[in-house]
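Structure incoming, see below.
In this view, the complex is presented without one of its protein chains, the others remaining in place.
This part shows chain A:
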């Protein structure tokens, strides 16, 4: 019993050591990255102790350390909730982070600020741990904001690049919109249940929970890039590949899903929010899978794949299976991080080339990366008995046999076949065929740092699903009997996607140039969503305000109404009225002729 609490506290404390020791200037040391990596690996090993203890005895623990303050009737403490979700997620996250840190020693080793980079990665990991183990909403919010800030700093790591700064700002803005929902939920809970602690919230019987659950759904939409607040995730690929692997595939973007999973006792009985979640997730997974079909940047394809899998997790929550969604989070972390690391290896080997139209023929040149990429792709699409199968196939089966929205189910199946399609596209363009890159480069993957980290995640991608699935406590009973066609449905649509994509991609070798049609244009421009939302609204409001301020107020009211209108009117009327032509001599002559004529007329009248 004592070992449980002490090892958790030790894990969390160990992670903060390299940051606290910056006052002793260890962070200027040249081997600081290795120090951070070994710290994370030791933290992983120690955190497996609580996991094994929990799996053996099923005992959950709440550590309540320090009473911060009491505001009238609200008690704020520092408390850690170590239940099923956090105790299993912590070792998984630490394992993936260990591999990513080893990979980023290789990837960023020419960067002068590599110590700074590792400090940022470690701070991100600490805030993620705070988020996962929080027992009250305030601590969760601290972790939530912390991962948002670290995401901003890490996406804009190469801050000299304008696109990177734009992408970082976009991430912060979209997350902020989600935070409004989070704060609304916090305020509702404070007003109606007088507590921010999970135990008290779950114990009280509520009447109508639509408002806080809708707020939490909005928060999950912002953080996990669901449809409507999704453009920041593909733009976040401007950051370095380790950042994409850690934040935007395994750890940070699942924070929104994790929040909804944490609140599953409240969501169990609320059909409205479940339906909203289901439809939102189905929309997201279909839309992002459709966008991934035509992208040309390898990191963007993997980012859209992440977004699609997040939609699948939200769909799982929508059919009232939070434990399955959590299982998918854990298994997805392995192969998605590995896919990003393989793409990082390819990018570095091809001298920073990210466009898949300029890759090809890497099958024999990068053997380990090729192996890892293919296994990652197979795990992603749910090949039987690899990691992804245990969670993804189970989700599709449960969705097929549950009393749910037929449209959401259909779109999830279509998105599953699209997953196979774009995965085939990656493999086809990157690995197969003749090389399309510059021949004068050095392709080398012979670095032990790279090889060990990819190998570790490779073993995880193959075996982790089996190990996790057979050792966790059974929570909900999976559906055992179903018709044969329903059981084979997931496999069948995946095979369909594979074959179709392979055929289409083979025919691209013998095409003549064809101009893109409307569905293609829809897909590659991300459904026109970023263009409309990011440009149209600001342009309209800015141009309207400029016209109002300068044309309406200044030019018209202050200048034109009295002064210029008077002068203009006078000029126009004088031009109209006067018909002088300035012919002075003519006027004088006619005057004199008139005088002479009048003299003659008046004197010689008879």
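Simple rule for what comes next: contacts are C-beta pairs under 8 Å (C-beta built on N, C-alpha and C of every residue); 3 or more make two chains touch, one makes a residue touch a chain; residues count from 1.
Going forward, contacts and distances are computed from a predicted model.
**Q** What is the missing chain called in its UniProt entry, if the choices are "Phosphatidylinositol-3,5-bisphosphate 3-phosphatase MTMR2", "ER membrane protein complex subunit 2", "NADH-ubiquinone oxidoreductase chain 4L" or "Histidine-containing phosphotransfer protein"?
**A** The chain we cannot see is recorded in UniProt as "NADH-ubiquinone oxidoreductase chain 4L".
**Q** Just name the one of A:25, A:578 or A:603 that touches the chain not displayed here.
**A** Final answer for the missing-chain contact: A:578.
**Q** Just the residue numbers, please: which parts of chain A touch the chain that's not shown?
**A** Counting only chain A, the missing chain is touched by 575, 578, 580-585, 588-589, 591-592, 595.
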